[in-house]
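Complex shown without one protein chain; remaining protein chains in place.
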Amino acid sequence: MPKHDTPLLDELEKGPWPSFVTDLKRQAEKKPECFDILGQLELSYKDKITHWKHGGIVGVFGYGGGIVGRYSDVPDRFPGVAHFHTVRLNQPSSMFYNSAKLRDICNLWEKYGSGMTNMHGSTGDLVLLGTTTPNLEPLFYDLTHDLNQDLGGSGSNLRTPSCCLGRARCEWGCFDTQDLCHTLTMHYQDEIHRPAFPYKFKFKFSGCPNDCVAAIARSDFAVIGTWRDDIRIDQAAVKGYISGEFAANAGAHSGKDWGKFDIKAEVLDLCPTGCMWMEGDTLKIDNSECTRCMHCLNVMPRALRPGLQQGATICVGAKAPILDGAQFATMTVPFVEVKKNEDGEFAEIVEVIEKIWDWWMEVGKNRERVGETIQRIGLPTFLKVMEITPAPQHIKEPRSNPYVFWQEDEVEGGWERDVVEFRKRNAQ
Amino acid sequence: MALSREDLKAKILEKALTGPKAQLYVKDFYACDPESGPRDIKNAANDLVKEGKMTFWSSGSTTMYAAQGRAKDEENR
Partner (left out) sequence: MGYDPANPMADRITDIGPPHYEQFFPPVVKKNYGKWLYHEILQPGVLMHKGESGDECYTVRVGAARLISIEHIREVCDIADKHCDGYMRWTTRNNIEFMVDNKAKVQPLLDDLKSRGNKFPVGGTGASVSNCVHTQGWVHCHTPATDASGVVKAVMDELFDYFTSHKLPAQVRVALACCLNMCGAVHASDIAILGVHRKPPMIDHDAITGLCELPLAISACPLGAVKPATAKNSKGEDVKSVKVNADRCMFCGNCYTMCPAMPLADPDGDGIAILVGGKVSNSRSMPMFSKLVIPFLPNTPPRWPETVAAVKNILETYAKDARKYERVGEWAARIGWEKFFEKTGIPFTIKSIDDYRLAYDTWRTTTQFKFTSHIK
């Protein structure tokens, strides 16, 4: 495949940020189909329109996920990218790697694909970008036999679960995000690889309410770490922040002179519940008022730590705007201990998941995310289905309209009445 | 009484082969046996794919089923 002139893309080799164009050119020396990626992209830059077409039935045999088909609409000019399917590899939980594993993946992709990747896709998969239909089965064979790895999800499947790095390298992980993510990923291999649902379904696991994997914004099933006892305070470290010995917010503001650290202005007054105060040089917290927003912990990580009674809050139904508008996940299970049983399963979490699925598979419409189903049918019904006791924590405020869907058995005497008797007392 | 797995598969395949729609959502098969749960229906449909009698069609975001050869796709044009 010949090299194409790319005067427009060449402009993106300038500037301080790493250039994907330079990188593509480097790769093209070994994988000439990258010249056709550059050529077709240059054409898009000229035409201001994409030159890719839908895939459809491509995949590895028996799997309904993990491969997304893609074809060029100018294959005669760029034969190297005539087929350009995506392969999604299920990433290891929280995306730690060693070089031996990554080199194996690189070698596999040098053999069967374009050499281009996404590290990582939006859902979390390690994405291999660009191969042909005939290469899919051999690639899958080598992937499973030699690399001991598997594909992720796509389509109406459980999508590849993802998690924050949690306890691996963070002091705020209130449950073992990697363990939960990996265990459920293994538990639900069938749902990841074969369609099961009205539409996509995503799991995301964040170890604390800072929510570094955006579980509350992006996942149908968000497990977010929290605690229910008292924030642990190291009063000596509090004094260290006040005296300036320790940099506030772990040094996150070091590039600008914001003045001396002021615990009142920067911590107490920014607490959304106002549950903190100073008595002399001792920090006090009324933990019963705390909503665990993380601000004070973020600002003084040496002084404040999550409580010891740790677990998670489960929120359900987040999604991007398509179709009914964006939704954040709705707080559904206020607190759950994230614990494995003797069989090595997170049985309590699994039970919640499967209650949601059983209901959504039954009543969800085609291409309707579970958050939209809940929106359409109502949170009260969803809570009943989930057998969860309704609590004020489920709402920001009570409803302001009086249109309650009363059930007949809730009303004294039921709904059956005799209009003839009624007319005897109340004339027309 | 819910249909046996084999009978359910036969009904699903018949719908995929002869129905007016070439591509179907898993929910379209629910009517094949009102007694079978959504999970049984999806497992039966996925079995038919494993046996090579049906195929998946995916937009990337949504997956559908079609009898082998009936899916509308680049590779079948």
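For reference, chains read A and B in written order, and residue numbers begin at 1 within each chain.
Simple rule for what comes next: a contact is a pair of C-beta atoms (placed from the backbone, for glycine too) under 8 Å apart; a residue touches a chain by one contact, two chains touch by 3 or more.
In this text the structure is predicted, and so the values were computed from the model without any measurement.
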Residue among A:Glu110, A:Glu289 or A:Glu354 that touches the chain left out of view: A:Glu110
Hidden partner chain, touching residue among A:Cys164, A:Val338 or A:Ile374: A:Cys164
Interface with the undisplayed chain - residues on chain B: 21-23, 59-62, 72, 77
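Following the convention adopted for this analysis, only the chains that are shown with their structure count from here on.
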In the complex, chain A residues that touch chain B: 53-59, 61-65, 68-69, 71, 133, 154-157, 190, 194-200, 358, 361-362, 365-367
Residues of chain B touching chain A in the complex: 25-27, 37-39, 42, 46, 49-50, 52, 55-63, 65-66, 71-76
